[in-house]
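For this view, one protein chain was removed and the others were kept in their places.
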Amino acid sequence: MKRSSIIIMLVVLAMFVISWLAKASSMAGVEDHNIWHGFLITFSAFLTLAILSFLYKDNPFYKFAEHLFVGVSAAYWMSMGFWTTIVGNLIPRISNSLSAFFEVPPIADEWALLLLPDSVTFFIPVILGIMLLLRLSRNMGWISAWPLAFIVGSTAGFNLVRYLRSDFIEQVSSTFVPLLVDWQGTGHFFSHLNLNASGQFVTMAGNWVIFLGVMCGLIYFFFSKEHKGIFGFGSRVGIWILMVTFGASFGYTVMGRISLLVGRLTFLFGDWLGLIS
Amino acid sequence: MKRQVPLALVFIFGIFMIIQYFIPHEKSEWVYEFFLDWIYIIGIFALALGIWSLIRVSYDKIKYRRPNWQYAAITLLGLFFMILFGFDYGRHIFSAEGLRNYMFVSFFDYILIPIQATMFSLLAFFIASAAYRAFRARSALATLLLLAALIIMLRFNPYFGAVTPYIEKTAGWLLNVPNLAAKRAIIIGVGLGIVATSLKVILGIERAYLGKD
Amino acid sequence: MNIFDRMMSFDRRWVFLFLALVCVITYVAKFSVPIVTTYEVESIYNRVESLNEGDILFLGIDYDPNALAELHPMAYAIAEHAFRKKLKVLFVTLSQNGPGMADQAIRDLTDSLRQDRTYNGVFYPGREIVNGEDYVFLGYKPYPGLVILGMGQNFRIPFPTDYYGTPLDSIPMMKGVLNYDQVKCVIDLAAGNVADMWIVYGAGRYNVPLALGMTGVMGADYYPFLNSGQVFGLMGGLLGAAQYEQLADNPGPAKDGMRIQLYAHITIILFILMGNIGFLVTRRKNGV
Partner (left out) sequence: MKLTFLIACCVLFLGFPVAGFAQDTPEEAQPADSITTPIPAPPGNVTAWDTENDHGHSVSLSWEPSPDDGTGLGNVIGYIVFRSDSPDGPFVDRGVQPAGASGHTDVGSKEEASQDYMADYVDYYYKVRAITADSLVFAESVMVGPVQSYGQWFNTGRIPVLVFVLCFMAITIFFIQKAKSGANLFVRRLAGIEAVDEAIGRATEMGKPILYVLGLGTAADIATIASYTILGRVAKKIAEYQTGLIVPCYDPITMTVAQETVKTAYMDAGRPDAYNEDMVYFVTQSQFAYVAAVNGTMLRERPATNIYMGKFYAESLILAETGALAGSIQIAGTDEIAQIPFFVVACDYTLIGEELYAASAYLGREPLLLGSLKAQDYAKAAVIILAILGVIAMNVGLDGFKDLFYISN
């Protein structure tokens, strides 16, 4: 390790300790375990800065935060999954002694009315799960395709109907809008330059744009036809509208992202440094 | 056997789920909810595979002294302790109380949350750099993208005096009208894509996910 | 490498640095920025402004903590404005977590109204606002639709007593105040479908003059009601709140938020413009 980097390390460490002590003393009396809490807050501030330092360049502090984050979060989801799904959902159904061990009330619900009793039916996912684990073995690996087939197959069927409904039929029928509405003046259009949805005139114009926009957008997505002539024009208009939309949503998102940053500033300046009340 | 069984399973379960959608009766609901439960449970077994892969990769890194191997140790330590806390609760080992373990909660509040929030807040910077780098009037399309973004970003900017209200209204219109049109076109396309792909999966035409291509 | 090439090819770290500086500075330095006001907010302000001393303003606190950041500033700005004009305010909440927030708002306002202030050049001496005299907080009741309809008959049906347990009849401010007929206008700050119910039952059934304050996301969907005249005003998100603070000349959290947003946006826009100027000039020079 280079000398300079060692020095930097030491400096950061020193600063960490100082701010820890400062935090702890500032919390003395206000909170019990102030030393420990002071450490936790200082540590999360350190992690915050470590991540931000990535903006300058990849560095040991970022690497530290990153690797810690990966390990801890993986374990977090593991524990969550175990307690909520295995213990919460599976164990109570398959074995009373196990559920007694994990102190969860055994479930015997109306599944029993179905073909097989619970305990049996719920061994199937266990078996499928074990099949999945078999992929670690050299010669039994191929069997892990079965549980995958089950998951992919059932979700494919599931998605097919639901997307056909929500993303197709319902979208199509909602493009049926009146394009010629009887004239009832221009509403707030001129008085308040309200382009949003005011007045018959603007509503009508809006409907036209929406209708033609959808049509052209769809034309753009044609794959098996050369985009030439009128067809080409349609698809060009389509991509224009897409681009305008992309630009707009990009610009619109900026606000939300900035407030995320403000949130972190509040943590650093408020919770940690206590500069802002 | 190795090739045919999975494809058969995919077909059977796929068709079943389609039919199930049209049967409101309790019996079919039961089976449906059943399958969802199963998928979760299998998912947990898979997570074990995931953790195993994570451990192996990190371990190899350390063993063969690959670049940055020291950090792999940090990953493993974090993993180890978090699991320990998550599964142990004082004397009361192996109980869901683990999720309420003091250290488990502190790790969550003071390590996971701040890093997560900060990673998320990096977007504020990246959205700026992306805008600077990419919003150039290179072509007609790029210019459209650029102008639309500018109008939206100027929508509440007071330094244009009388013009601002016009900008704001235009912005509002852009967000309500062309936006809706484009999104709907995309949604319909995506919907078709999903339906077609699911169908191909069920019919066994799209089978890369089984490693059979 | 001339100036224009440089304008085109800043290292992104400069962008990061500038943005960070701008955000931190605007976050720490509490200076005020002009906010352009739009008619949908102005009409709310003007309505409140046009009321006379002693008139009753109905303020619905129908949001929960997760919409706090956007809607709380509105509540503060409007209530402060009303109290300074010696109007009487009737607080009601139809959201489960509303009472706590309304109560907090009232307490904060009581403190701030003790100070002398000058808004839009008018001097308002500090005064003590009194529960029952200057304001009444009716509290929370479930099933918004029915409560709104019920209040249209008589406030005492859904709310026999106020939030603090005092029977309405023994509250001076409520003397002779039966239902919406005695209320000058209703301003509902909602983060959910309560707003729809106010439109259908409040405005639709009892034609109360109604104005809405909503989260930024919801805002856009309610313009139709503005144009059809079912609501006379509309405030959307932080921007709407900031506009009201601007009109009432009473800078608050919303304007603080907008200050940061405004300058962050300007920074980004400037970078975009710089990049494009550089790009266009160099392209012309290279005769492409």
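A, B and C label the chains in the order they appear, each numbered from 1.
In this text, contacts are C-beta pairs under 8 Å (C-beta built on N, C-alpha and C of every residue); 3 or more make two chains touch, one makes a residue touch a chain.
Keep in mind that this is a model prediction, so the values were computed, not measured.
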Among the chains presented, those that the missing one touches: A, B, C
Residue, one of C:V24, C:A69, C:I157 or C:V281, that touches the chain absent here: C:I157
Option touching the unshown chain, where A:F43, A:W77 or A:F102 are the choices: A:W77
Candidates B:L9, B:I41, B:I83 or B:L145 - the one touching the absent chain: B:L145
Residues in chain C touching the chain absent from view: 12, 142-146, 149-150, 152-154, 156-158, 160-161, 167-169, 176, 178, 193, 196-197, 200-201, 205, 224
Positions on chain A contacted by the hidden chain, ascending: 51, 54, 57-58, 62-63, 65-66, 69-74, 76-77, 109-110, 132, 135, 144-145, 148, 151-152, 155-156, 159-161, 163-165, 168-170, 172-173, 175-180, 211, 214-215, 218-219, 221-227, 242-243, 245-247, 249-250, 253
Missing-chain contacts mapped onto chain B: 18, 21-26, 29, 39, 42-43, 46-51, 53-54, 56-57, 60, 67-68, 112, 115-116, 119-120, 122-123, 126-127, 129-131, 133-135, 145, 183, 186-190, 192-201, 203, 205-206, 208-213
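Convention: only the chains that are shown with their structure count from here on.
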Chain with minimal offset from the mean of all protein Cα atoms: A
Farthest chain (mean CA position) relative to chain C: B
Geometric centre distance via CA averages, chain C-chain B, whole Å: 34
Distance between chain centroids, defined by C-alpha means - chain A, chain C (Å): 30
Per-residue multi-chain contacts in chain A, two or more chains: 55, 194, 196-197, 254, 258, 261
In chain C, residues with contacts to at least two other chains: 16, 23, 220, 223, 261, 264-265, 268
Footprint of chain B on chain C - complex, ascending: 10, 12, 15-16, 19-20, 23, 33-36, 38, 220, 223, 239, 258, 261-262, 264-269, 271-272, 274-276, 279-280
Contact set on chain A toward chain C in their complex: 55-56, 187-188, 192, 194, 196-199, 254-255, 258-259, 261-262, 265, 269, 275-276
Contact set on chain B toward chain A in their complex: 2, 5-7, 9-18, 20-21, 27, 30-31, 34-35, 37-52, 54, 68, 71-72, 74-83, 86-87, 94-96, 98-99, 104, 106-125, 127, 131, 141, 144-153, 165-166, 169-192, 194-195, 197-199, 201-202, 209-211
